[in-house]
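A protein chain is absent from this complex, but the other protein chains hold their places.
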Amino acid sequence: MSEDIIISLDHVSKWFGEKRVLKDVSLNIKRGEFVTILGPSGCGKTTTLRIIAGFETPDEGNISIGGNLMNDVQPHKRPVNTVFQRYALFPHLNVFDNIAFGLKLKGMSRSEIETRVMRVLKMVSMTDYEWRNVDSLSGGQQQRVAIARAIVNQPAVLLLDEPLSALDHKMRKDMQIELKQMHKQLGITFVYVTHDQEEALTLSDTVVVMNNGVIQQIGSPTDIYNEPVNCFVADFIGESNIFNATMIEDRKVSFMGHEFECVDEGFGENVPVDVVVRPEDIYIMPKTDKGQFDGVVASCIFKGVHYEITVNTPDGYELMIQDYNPFEAGMEVSMIIKPNDIQVMRKERICNTFEGEMTDESHVEILGGEFECLPQEGLSAGDKVRVEVDFDKVDLTDDKRDGTCEGDIRFILYKADHYHLHVRAVNREYIYVDTQDVWEDRDIVGINIRPEDMRITRIEEGAQA
Amino acid sequence: MARIQNIIGKRSNWSFPYAVFLILFVALPMVLIMGYAFVKEGGGFTFSNITRFFTDSDALSTFAVSIEIALETTAICLLLGYPVAWLLANSKFNKSSITIVIFILPMWINALMRTLATADLFNMLGITLGKGTLLFGMVYDYLPFMIYPIYNVLRRMDPSYAEAAQDLGAKPAKVFTSVTLPLSLPGITSGIMMVFMPTVSTFAISEFLTNNKIKLFGTIIQENINSSMWSYGAALSFIMLIIIGLTSLLTSSSEEDNVAEGGLI
Partner (left out) sequence: MKKLFARLYLGLILLMLYAPLIFIAVSSFTESRVLGNWTGFSTKLYSNLFSGEMSNSGLMSAVNNTLLIALIAALVSTLLGTLAAIGIFHSRGRRKNVVMFLNNIPMVNPDVITGVSLFLLFVFLGVTQGYVSVVLAHITFCTPYVVLNVLPKLHQMNPKTYEAALDLGATPGQALRKVLIPQLMPGMVTGFILAFTMSLDDFAVTFFTRGTVGLETLSTFIYTDARKGGLTPELRPLMTIIFIVVFALLLIFNIRQERAAKKKALLK
């Protein structure tokens, strides 16, 4: 392991009861780096932070800090300090005693404690507040005390758990700048957890994007923004147009019914892929200028610096475009996408695959429900089978009772002409659905699949999937 | 070593000593009551202690009297206590939260002492001790247990419910019967339980208040235990447990909130 690595998570997994909240997470954090773990709520980012702090122990894998294995080391013995989400200041102690808490435990002399506390109070611009009751402070002030309380111990790593989430917008912006300065001044490693992508891009040297307990991508803010590795990252970071596409050959990709030149190679020929184009990377012009493809402006909204323009193409695709010039609604326009601005991503899957069990010749149990299928010759009850279903062959119903089994919608991705949904069925397995219908996150739905849309193959005994 | 620290560091484990204590001093004694009631001396299962109760006319009549007295006490407490709770919770009549304390204070004085004083007071006034004085003494002992939970529910009730009913045209009496009373039901059931349970099981008090004329069920249990008839005493305790279990099933929903709110002071 390199000298530079201060924190290392090595194939870490964590279960909460039945639920696996971290799946094989590996992450190396360099000394002095400002790392942000970014993801939606429930993605496992806070659990990751708590494993570093020692409030949770990994069920599998190892956590090392400074080269030492930390799995069984108690929080109070770790060289890290945390700034908690809602500050967690001690309400029975004043500002001074809150900050001095850690130093007193170390048995430091009174004068030394005083010098150190005063120094950090100055650093967080809270001088003269030392005798105040913490309840009498504003949110921003409590935030500063919480930071002071952590950094006064001179930890090797400062952990920050959504520290700005309780502050209003303006205050958040100011604190971001101060945190960045503090990081420079202290020279220690910051591990910062947030669900705010803008915060992550502004503050960090390295961004770690997580979803469903899995690290999706690790990279610099520009890498993450310009070269997302999958639809989730592309959608979560910034605005994007995402398309189902086909890689025709190296440097040639087709989507929206057009062929485009791109810079990506090595995907193979005629391979389904996803394509991301950022709104500011689509060049829009009057139709007379003849671009690569045409469309009609549906709406145009001024956003302060740029205009946000929605364009419909004749084939039914909806594009989001940012431009410094306004284009009136109804105007016929033409667009160009440059090869450099097309980000091609491997598809994580091209159809749903489930493992299930036949309950009789024409019924199969998958997703915790019993689905009717075409009569399967040579298969009988109890046979293990693999079932494949295309994304667009899944039917969702409003009333969960109308479905063969029920599920709830956990993730929605707009893909220019349809929605791609992640639906979690009752047995916690996911089914992926392409649909034109508009659903909302966390909607409870019924799931139906027509018998003829299921491709069933037997899993041979002994053969591993 | 690290293992042990991990176990101690986990706060969910901090109830472990109490859990052991509960198993030893709550669960095991409950099992023992059943054990003594249903196990023959040389081992083996028996119903004889229970059947003995149903053939013991003395115990049966005591049992009936106990239930009767407990029901009557509970009813009187409810009739007397509800208006008190309502008046104290009503800001028109009472603005201080201290007043209620004055009403529940006598609870903190030794019940036996109060009972004896009540009996002597009756004696001094020339009232013969009997069922009347027993009821009065019981009501006097347990009235605070009825007032307090009802008061708690009424005081916490959002006044906008009653105002809404008024706004919709209900007269004060109608507001009371259609809004206030139903909404205070949790307090009432909790009060009923807090009065009924101790009255049905009380012992010693009835003897003092009736000059030994009326004996209650609790006393029978005590007499059996004291004269080393443990199995029969345990069987009678078991029957009492059933009564208590039934009562708490009927009233369970509301009781917890009230106690959880910070007890009786």
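We call the chains A and B, going by the order they appear; numbering starts again at 1 in every chain.
Going forward, a residue touches a chain if its C-beta (ideal position, glycine included) is under 8 Å from a C-beta of that chain, and two chains touch if they have at least 3 such contacts.
Predicted, not measured: the structure shown is a model, and the values here were computed from it.
Q: Which of these, A:N28, A:N81, A:N352 or A:Q376, touches the one chain of the complex that we don't see?
A: Counting the whole complex, the residue in contact with the absent chain is A:N81.
Q: Among B:L129, B:L143 or B:A162, which one is in touch with the chain left out?
A: The missing chain is touched by B:L143.
Q: Determine which one of B:A59, B:V84 or B:V195 touches the chain that has been left out.
A: The missing chain is touched by B:V84.
Q: For chain A, which residues lie in contact with the unshown chain of the complex?
A: Per the touch rule, chain A residues meeting the hidden chain are 53-55, 74-76, 80-82, 84-86, 88-92, 101-102, 105-106, 149-150, 153.
Q: Would you write out the residues of chain B that touch the absent chain, in ascending order?
A: So the residues of chain B touching the missing chain come out as 5, 8-19, 21-30, 32-33, 36, 80, 83-84, 87-88, 92-93, 96-98, 101-103, 105-106, 108-114, 116-118, 120-121, 123-124, 140, 143-144, 197-198, 200-204, 208, 218, 221-222, 225, 230, 233-234, 237, 240-241, 244, 248, 255-256, 259-265.
We adopt the following convention: only the chains that are shown with their structure count from here on.
Q: Can you compute the centre-to-centre distance for chain A and chain B, using the mean CA position of each chain? Integer Å is fine.
A: Whole-Å distance between the two chain centres: 56.
Q: Which of the residues in chain B end up touching chain A in this complex?
A: So the residues of chain B in touch with chain A come to 2-3, 5-6, 9.
Q: Which of the residues in chain A end up touching chain B in this complex?
A: Chain A residues touching chain B: 57, 72-75.
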